[in-house]
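Note that one protein chain of the assembly has been removed; the remaining protein chains are unaltered in position.
This part shows chain A:
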């Protein structure tokens, strides 16, 4: 019966054509962590949009509810693997993440500031790059393959302890040129379909594109557990998929282009809560 009434409701919405916006639901995880899924757009988006929304607000009630409780959220299995990885001694130096950093909770707030300029290295680093730098240079261990299993499990752990904190990536100073490069990519109409990120996620969020309800393509929820491929997905893999869907030659996760794009897209979500690992379809 519950299923039937939901279906009827969805049909009614379709018939009146009132699909156009994010819904009004509020997200509190485990009845405890309040998530900001809607807030004023950051200053650099002035004239572009006034309000930013988490992708969670564009998903069905069923998908939304899976994220509201850690026991239901399959992404939390990745977090558990992440905890084991955190404590595991690996590499030539006899170190683990824990031996330098203590408990994972010590990392609360860190993921909200990535990608971030690293002064010594003279580059913008994503969270994955920073994890790999610790592995290679402090632990003497192999870097994780970019956006693959353990890399994503580790970022899921690091975002999970930051949930509820506002995204706050810096775009000025030495990060600015990378940010500009990312912005340029965001507005480039790639591929034989000549579509930019902005075509779908800025100009048409809230509308249906075939069976998909377009969100703003925010990344505060990454890594995301997707019901479609039943695994945790890294940010840059998602970008790659969206670019592939324009019938374009994609960029690979870890490439300078996707690092720049990640910084830019993260900055469009400044003010939304960190939500990862989130659940999407």
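Convention: a residue touches a chain if its C-beta (ideal position, glycine included) is under 8 Å from a C-beta of that chain, and two chains touch if they have at least 3 such contacts; residues count from 1.
Basically, contacts and distances are computed from a predicted model.
Student: Assign the chain not included in the display its UniProt protein name, restricting the answer to "NADH-quinone oxidoreductase subunit A", "Tryptophan synthase alpha chain", "Cytochrome c" or "Na+/H+ antiporter subunit A".
Tutor: So, among "NADH-quinone oxidoreductase subunit A", "Tryptophan synthase alpha chain", "Cytochrome c" or "Na+/H+ antiporter subunit A", the name matching the hidden chain's UniProt entry is "Cytochrome c".
Student: Among A:137, A:177, A:204 or A:229, which one is in touch with the chain left out?
Tutor: A:204
Student: Which of A:112, A:195 or A:274 touches the chain that is not shown?
Tutor: Considering the complete complex, A:195 is the one touching the chain left out.
Student: Among the options A:27, A:243, A:259 or A:279, which residue touches the chain absent from this view?
Tutor: A:243
Student: Can you list where chain A touches the absent chain?
Tutor: So the residues of chain A touching the unseen chain are 17, 19-20, 188-195, 199, 203-204, 207-211, 240, 243-250.
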